[in-house]
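With one protein chain removed, the remaining protein chains of the complex are shown where they sit.
So that you can tell them apart, the chains are marked A, B and C in the order they are listed, and the count of residues begins at 1 in each.
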Amino acid sequence: MKDFWRRFSRNRGAVVGLVILLLVCLVAALADVIFPGSPWDMATAPFMPPGEEGMLLGSDSLGRDVAAGIAHGSRISLMVGAVSTVAALAIGVSLGALAGYLGGWVDDAVMRFTEFFQTIPSFVFAILLVAIFTPTIGSVVFAIAVVSWPPVARVVRAEFLSLRSREFVQAAEVLGKSRLAIVVTDILPNALSPIVVLSSLMVASAILLESALSFLGLGDPNLMTWGFLIGSGRSVIRIAWWMSVFPGLAIFLTVLALNLVGEGLSDALNPRLARKRGGAA
Amino acid sequence: MDVSRRGLMAAAGSAPVLMTVSEALAQGVTPRRGGTLQMMLTPEPPVLQIGVNQQGPTLAAAPKIFQGLITFSPTLEPQPQLAKSWTISPDGKEYIFKLEENVKWHDGRPFTADDAVFSITKFHVELSPRARAIFTLIETCEATDPHTLRIVLKQAFQPFLLMFDPTACAIVAKHLFDGQDYRTAPAVQQLIGTGPFKFTEWQRGNFIRMDRNENYWKPGQPYLDTIIYRIIPDSQSRRLALETGQVLLSQASDIEPFDIPQLRSRPNLTVDTKGWEYFSPLSWIELNHRVKPLDDARVRRAMSMAIDRNFIINRLWFGVGKPATGPVASTTRFYDANAKIAAFNVREANALLDAAGFPRKADGTRFSLKHIPLPYGEIWTRLSEYLRQAMRQIGITLELESTDAGSWARRVGNWEYETTINFVYQFGDPTLGVARTYVSSNIQRVTFTNTGGYSNPRVDALFEEARTTPAAADRARLFSDVQKILVDEVPQIWLTELSFPTIHDKKVHNVITTGLGPSKSFDDVFIAG
Amino acid sequence: MTLLSVENLTVALPPGGDRPHAVEGITLAVNPGEILCVVGESGSGKSITANATMGLLPKGLPVTSGRIMFEGQNLLALSPEAMRRLRGQRLAMIFQEPMTALNPVMRVGEQIAEAMRVHGVGGNAAARVIELLAAVNLPDPAATARSYPFRLSGGQRQRVMIAMALALEPTLLIADEPTTALDVTTQMQILRLIREIQGRRGTGVMFITHDFGVVAEIADRVAVMQKGRIVEQGPAAEVLNNPQHPYTQGLIAAVPHGGAMMTPPSTAPLVLQAKGIEKTYRRPGGWFGPKPVVRAVHDADFVLRKGETLGLVGESGSGKSTLARCVVKLVQPEKGEIVFEGADLRPLSRGAWKPYRKRIQMVFQDPFASLNPRRKVGDIIAEGPITHGTPRAEALARARELLSLVQLDAGAMERFPHEFSGGQRQRIGIARALAMEPELLIADEPVSALDVSVQAQVLALLADIRARLGLTMLFITHDLRVAAQVCDRIAVMRRGAIVEQGPTAEVFGNPQHEYTRQLLDSIPGRGWTPPVLAAE
Partner (left out) sequence: MELSRLPGFLLRRGVKAALVILAIVVCNFFLIHAAPGDPASVIAGQSGAADERFLAQLRQQFGLDQPLYVQLWIYLKGVLTLDLGFSHRQQLPVWTLIAQRLPATLLLTGAAFVLAVTAGVTLGTLAARRVGSWADSIITVIALTFYATPLFWVGLMLVLFFSVWLEWLPSFGMNSVGVELYGIAAMLDVAQHLLLPALTLGLFYLAVYARLTRATMLEVADQDFVKTARAKGVPEGQVVRRHVLRNALLPVITFAGIQAGQLVGGSILVETVFAWPGIGRLAFDALLARDYAVLLGVFFCTSVMVVGFNLMTDLLYAVVDPRVEVEG
């Protein structure tokens, strides 16, 4: 673990990313304390520029506090990112594990299924799913999960495929361990690093995807999200640039942080690659 | 884009002075001929054949190609169009229209009264629910000579003439439709009308182009060479197009309300909110009376009182439009200024709900309702978000459900909603555009009927009597009575009288001259200055 | 006159390593027409020396002192461009891994021609390429020139590499373990080729290897390296037969001595009998074309009696590992019987096999890949017995005992595999197998990934355990010296079939099959008998 931290912290970007991410989480956790009340409350006159009337980041077209919206929205954005990633991981890891470990026709069937999902343009598919199930937080999470599992399945399959023939797995087989025990104690822990790295990136792209859906008006209307904020701010961008610029920056920073952390994780978990990345320096 | 702007400037170059529309009209400035007028159309309509399609954009663009027998002034007085004159018998049953001679279809065939008969008795009756409801009153409709049309009604129907403007009953060519499936006939794509402009090109998703009809029946008109409707799905792009002069005119919901204050301050632009007198759209919270406790008039009244309509007008619509005072818009005939809904008063609204037996629970709420925002653009979502906060003040939780236009129409049509937003055209007369929402005989599983399910025999009777009464004064009295009952019962929670500003460059003249705003033929519109 | 002289060369390692220098104070010389073998175990700095000479050291390894004189000029003082012009033209190099040393997306002819073109002599490259390929004894040189590397075998690729290195007739050839990745027979061919070409052209060769057999086969002079220093240098015969430095002595002592044991034929009861096992692999093919079939194992019957060690020897791809894996059901053969103590194991289901797992165990080849990197050593050793119902505490106690049996201290229990060296890991692997108290142990190339000195220790450990526990063993190896030292009987495999089997001494002393003779002929340095020295 100490080793992990040492390698992680050697990547300066990753540390910066982690700090940003922790700040975002802090804001999410303390949203109710910093901005008590509902982010939908009309607190002041519409289109107040940042800094005026106590609006740190300005107010929106109904006089709602953009800063409060960003703070409360961080919860939903992070939640959407996390939950849809967990769901996508659940689908992707189980299918990928099945395909990679069992091989043969199971592998073939699962991979055809995955290919099929990869052929449908994912954003278009997400729009379709959300529209069909009507935009609620549940359907948005579902749609994001459904379109983002194929890469997980592929990565996990590839890992399982190579780990399956590794000698320590064969050794476990020769010891008479059950298939489940082999998958859980021998293969999965060793396939974890790429999954961990991938999931940090998936959280990031889920946040982007959610915001894109909201931009097109396909977000949950009862929840304050960053995507909603930009979606409602983009049409007034020339009157109130702050309405789309700040939530856009929030997304940008969070996604950037997640990417940086992902790289740091990848460095820390794959020391071989890390050496390569950093060259000799 | 620079090129197009230069082109327009060059065309307008010879006009020596800048002047406003009214000045131009007042001074009788000779209109200039020539130029291309670029406008916008939002959203892109599926087809431009009136009748086959009745959506707003079609009604805005198609009257350049198709014409009606008459049109209406801003005070809803009938004006001649294809009919140069008309007479109505004293009993209100017989209508005789004298039609313009020398009118030719765009394909060169002459226009006759037969075309009018076909359009009235067959085409629109088959296609348009609105026409169908009214034209069933016709006993005979015949061409007494090639340029005379005679219509006899089964019973007197005072608002009958309102059905003959181009948006309600565009006259189509009999020879192109008769004997075919009207919806799929080739003429639906190859539009042939009598109007000042001929349909020339439609690049879907991009633009619709119409060119001057050289054989137009009004001598010397139209003035414009070309009309182009650009399709621009993004509202900011539309505003930009208007500001940069790439388009010279915006209409209906092309421009978002929040952009209007800034456009007003532009010296080269005119913002005109007139021209919606015929349609007079009225918005309301549509309540489903089958859902408890929305069947309780006290609840409805309390909800109505919790809403600050001035806030909606000022903060959401940026001062465009005005608060609704009842079921009839102030621009519609027979509006009674004395029948007004209760004023904004949160304290009283709360008291009313307490008295009605809906006390606040421990968490401060009384009950919760589902609410579908109108899926026609952001402003409607903002409105619903405001309403949610307004209802919170009186302990009602509004839970928003997003839908797209498809689901919204189906759910409202099937009564599968609790509350939503709707806005409805009034077509100049309560019988045409108001009664349908409140009479129990029109409770149907289709949108724009009495989907809320409100039923009051007294209201039914008053509307029925007003429908068949020939004298305007009698009808006024009946409508006043019905308005008094309705503002008391609040079957729907009326919000605002909508108005959609027409914004155009000051060098475009004669834009709004009728009660139908930009849905006119544009044969007198010109660019100068 | 010396062709190359490395004088007092020191190359630094990045800070934080286990030693400050990769090589320190190296001085050696190569004369024209001479083969200098640089020999040492992994990490001794021999490759660094070679790369420094070629000017191909990675940026993180700077030369801190010394000179490398080549044809009268100091290579270290040359500009990168001047050095580049020398590379390939006057100095050439071949590498250990022929499978990865060629650009996979370029035809080999083109790759050789490129070597000429970049030095401005590509005029008649096409013809020269074919000549060169013929010179390294490649069949159908014209067709080979048009081939992509993946079409060629490892030996063929290494010939291509040699052809490429010799294209401009360099005066110095550096060969970095060029035969380590190859089978013995191929290795012998390549060694002969290098010797022959070098002799013909008078090229000086710096030959890097870890194998004293190879040294004996090819070297004129030898430099022995240990931990970045040269500990002994001299003529080959001198160093091989009369090593002076203790380290050299240790290394030579560790070379397996082919003195095959003469053991009487065993009459002990049968433990394992393999009859008519067949395993074929279908390559994944398209839907339309026929699927190519590879017969991995066929005609490979053998028996194994109690307490006996049977060696399965053969080159890579001969099917020896597949056969062994059939026995433990890691590979499911299509046909045949695997009779263990009277029961046929082949048709058994996964569940029915479980009781036999305790009785048959396996030791794997790669000490780095055979231990789960995410588990502690104690768990790795104890998990087998735990799976079979031994209480955890008891299994862990037993694991501690086993660690001492394989000469590791009990503190290893709580550590992870990556904290151990290759030899230590192989001991852990053996302990894991022994924890099950098996009757039959299958050892799949257990020492081939280890340095000679470590190899000797592990072999000694295996011999000791076998004697103490009375294990029966199936020992798979490609190294005939090792087989001769360990096995009672030998079975020689080739292309999936056993071509000859019998008591070790008989097979080695009087080979019957042509292939066996070929294998024995190919043992590098077979003419050299390592002097009997006291190891360490």
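Going forward, contacts are C-beta pairs under 8 Å (C-beta built on N, C-alpha and C of every residue); 3 or more make two chains touch, one makes a residue touch a chain.
Because the structure is a prediction, the values reported are computed rather than measured.
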{"item": "Where the missing chain makes contact, among the chains that are shown", "value": "A, B, C"}
{"item": "Which residue of A:38, A:94 or A:134 touches the chain not shown here", "value": "A:134"}
{"item": "On chain C, residues whose C-beta touches the chain left out of the figure", "value": "54, 56, 84-89, 92-93, 95, 97, 100-106, 114-115, 118-119, 148, 150, 161, 164-165, 167, 283-289"}
{"item": "Contact footprint on chain A, counting only the chain that is left out", "value": "115-116, 118-129, 131-132, 134, 204, 208, 211-212, 215-216, 230, 234, 237-238, 241, 244, 248, 251-253, 255-256, 259-260, 276-279, 281"}
{"item": "Missing-partner contacts on chain B, residue numbers", "value": "1, 3-4, 7, 36, 38, 43-44, 46-47, 49, 52-56, 128-130, 132-133, 183-184, 188-189, 203-207, 209, 226, 228, 230-234, 236-237, 240-241, 244, 246, 375, 403-413, 424-425, 436, 444-449"}
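Here is the rule we go by: only the chains that are shown with their structure count from here on.
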{"item": "CA centroid of chain A to CA centroid of chain C, Å", "value": "45"}
{"item": "Junction residues of chain B, two or more chains touched", "value": "none"}
{"item": "Complex interface listing, chain A residues touching chain B", "value": "40-42, 46-47, 61-63, 131, 134-136, 217-222, 232, 234-239"}
{"item": "List of chain B residues in touch with chain A within their complex", "value": "235-236, 239, 256, 258-259, 262, 315-316, 373, 375, 378, 381-382, 384-386, 388-389, 399-404, 407"}
{"item": "Touch list for chain C against partner chain A, complex", "value": "14, 58-61, 325, 328-330, 350, 353-354, 357-358, 360-362, 364-366, 369-375, 383-384, 387-388, 429, 432, 436"}
